[in-house]
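All protein chains but one are shown at their positions in the complex.
Entry: chain A
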Amino acid sequence: MATRPTGDVVTATGVRRVFGDTVVLDGIDLTIGSGEVVALLGGSGSGKTTLLRILAGLDQDATGDWQVRGNLAVVFQEHRLLPWKRVADNVALGVPGPDVQRRTAAALTEVGLAGRERAWPAELSGGQSQRVAVARALVREPDLLLLDEPFGALDALTRLRMQALFGRLRAEHGFAALLVTHDVEEALLLADRTLVLAGGRVVDDTPVPLTHPRAPDDPGFGALRRHLLDRLGVPAAA
């Protein structure tokens, strides 16, 4: 693990967001420690993405107190690469410093796309594009990574590979992360702690005390899975 400043990277209290008459977030308290991966679960419309956008600084109309310390990077559900920039220029977008080229190449190598610097985004598959988006986040040396259903648009096999990649990168770089997902298994595979959002509040906060690398047939996995599905309102019979 890389050396990092100790202390929490995110502290938020009483975060509220109202769209018209609908209260989406009704007083959220959240802390994320340095190097901690927190999965944020919830049904559609539960406000997961809204909370992530607030922390990313993309929502100007939220109220409450929140603070993000250190470097921040975001990976969205869609890759959101600029189609008119080559892969390397997309990764290096807005990165200052003299050794940007070397860092870009290193980040691309880490996501398994070494040598694709000169490619256009249109030449990449969905999974490759999302890898570039991860490299674009990595090159910023983030203390906090915000991921908004980052593997949700990928096919099942690619998703498994990306989850493994995330696990590796996390072990290597030790960044903290807020992972928004609706996939309970993904949350249990990757996170140190899971939060369940419902009715605009955090209704469940469960640590995941499993050792890495994890697999869905690990002892303890099933019980946690049933617990989370229960809190998400899915009948236990499944």
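Operating definition for what follows: a contact is a pair of C-beta atoms (placed from the backbone, for glycine too) under 8 Å apart; a residue touches a chain by one contact, two chains touch by 3 or more; residues count from 1.
By our rule, contacts and distances are computed from a predicted model.
Enquirer: What does the UniProt entry say the missing chain is called, choosing from "IclR family transcriptional regulator", "MBL fold metallo-hydrolase", "ABC transporter permease" or "Sulfurtransferase TusD"?
Expert: Answer from the UniProt record of the missing subunit chain: "ABC transporter permease".
Enquirer: So which of A:Pro83, A:Pro98, A:Pro219 or A:Gly233 would be touching the chain we can't see?
Expert: From the options A:Pro83, A:Pro98, A:Pro219 or A:Gly233, the contact with the absent chain belongs to A:Pro83.
Enquirer: With respect to the chain omitted from the figure, which of A:Val10, A:Val37, A:Leu51 or A:Leu72 is a touching residue?
Expert: A:Leu72
Enquirer: Tell me which of A:Leu93, A:Val203 or A:Leu229 is the one touching the absent chain.
Expert: A:Leu93
Enquirer: Kindly state which of the options A:Ala12, A:Leu25, A:Leu41 or A:Ala56 is in contact with the chain not pictured.
Expert: In the full complex, the listed residue that touches the missing chain is A:Ala56.
Enquirer: If the hidden chain were put back, which residues of chain A would touch it?
Expert: For chain A, the residues touching the absent chain are 56-58, 72-74, 76, 78, 80-86, 93-95, 119-123, 136, 140.
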